[in-house]
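As you look at this complex, bear in mind that one protein chain is not there, while each of the others sits in place.
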Amino acid sequence: MKLLYFAWLKVKIGVAAEEVALPPEVGTVAELLDWLEARGPGYAEALADRSALGVAVNQEYARPEEPVGPDDEVALFPPVTGG
Amino acid sequence: MKLLYFAWLKVKIGVAAEEVALPPEVGTVAELLDWLEARGPGYAEALADRSALGVAVNQEYARPEEPVGPDDEVALFPPVTGG
Amino acid sequence: MIRVQREDFDLGAEVAALTRGNHEIGGLAVFVGLVRDRVGEENLGAMTLEHYPGMTEKALARIEEEANRRWPLEASLVIHRVGRLEPGEQIVLVAAASAHRQAAFEACQFLIDWLKTKAPFWKQEETASGPKWVEARAGDDEAAKRWQAQDPDAAQ
Partner (left out) sequence: MIRVQREDFDLGAEVAALTRGNHEIGGLAVFVGLVRDRVGEENLGAMTLEHYPGMTEKALARIEEEANRRWPLEASLVIHRVGRLEPGEQIVLVAAASAHRQAAFEACQFLIDWLKTKAPFWKQEETASGPKWVEARAGDDEAAKRWQAQDPDAAQ
């Protein structure tokens, strides 16, 4: 799975993008976030406030229950502030 | 008094502007309109619908009860349609 | 700033001049009215805009003052053309700039709504059936009234 991080999530996690091999227990957005959170303190900090976290699966906004798989591009980001 | 007519009021009355000598009974906008209406069929037709008539005294919108005098510039016109 | 003129205006140049150097501006709202090529079922050949020189400028200046009284504007502009205009030509430009976008949008709508019901302009349309004076639209009165309702004591 390709993971992308934007704005201060990228800063806290320390990379803009990474390829990860998903363990079998990760089948949804929520499970992916649980798994990522346990990867280290930067991840834990970046993902602490899930209510403010934007998630896109294959460049479309996704809810926690949405399925994810190894071929997906998943992006995590703070609330958008364009315009 | 200087009188100005705009848009179709000008067409019905037949002139764009005229100087008139006010008779003593004309002291307000309403009295001016009554007096003008009696000046001929063009005037009567132009002033028939007073609810739709715009009146400006010295380039400010004026109500029927507003006073008018010989030194004033009074303009009569249909509802505005700019923009 | 307000202007009444025969000549066309250059939207880009006007807006650039309006905002240049003012770094307090966060949002700029602009409206341009254009001549359409149809009137109901008929084709429009042209329209002619008549106005009341002197009063027009006073009315526009007062409308602009009122907008600046109601919203914290950094800049505002009204340009209205007069004379004969063909389809596709620009008739009017109103612009309002403020720190934030809501004030800019509201002031811009206010400017055009009040201009349409208060500034002494009259349009005559040329179609195959001859010249015809445009009638005031009830919708324009309603659009203007929503601003009146917000401030019943405002000058007409």
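Per-chain residue numbering starts at 1, and chain names A, B and C are given in the order in which the chains are listed.
Following the convention adopted for this analysis, a residue touches a chain if its C-beta (ideal position, glycine included) is under 8 Å from a C-beta of that chain, and two chains touch if they have at least 3 such contacts.
Everything quoted here is computed from the prediction, not taken from an experiment.
J.: Where does the absent chain touch, in terms of which shown chains it meets?
T.: A, C
J.: With the missing chain put back, which residues of subunit C would touch it? List them for me.
T.: 10-13, 15-16, 19, 21-38, 87-88, 99, 101-102, 104-105, 108-109, 112, 139, 143
J.: Given the full complex, what residues of subunit A touch the hidden partner chain?
T.: 4, 6-8, 52, 54, 56, 59-61, 75, 77-83
Note that only the chains that are shown with their structure count from here on.
J.: Specify the chain most distant from subunit B by Cα centroid.
T.: A
J.: Would you mind pulling out the distance in Å between where the CA atoms of subunit A average out and where those of subunit B do?
T.: Comparing mean C-alpha positions, subunit B is 73 Å from subunit A.
J.: Averaging only over C-alpha atoms, locate the centres of subunit A and subunit C and give their separation in whole Å.
T.: 49
J.: Please output the residue numbers of subunit C that touch at least 2 other chains, ranges allowed.
T.: none
J.: Would you pick out the residues of subunit A that each touch at least 2 other chains?
T.: Residues of subunit A never touch two or more of the other chains.
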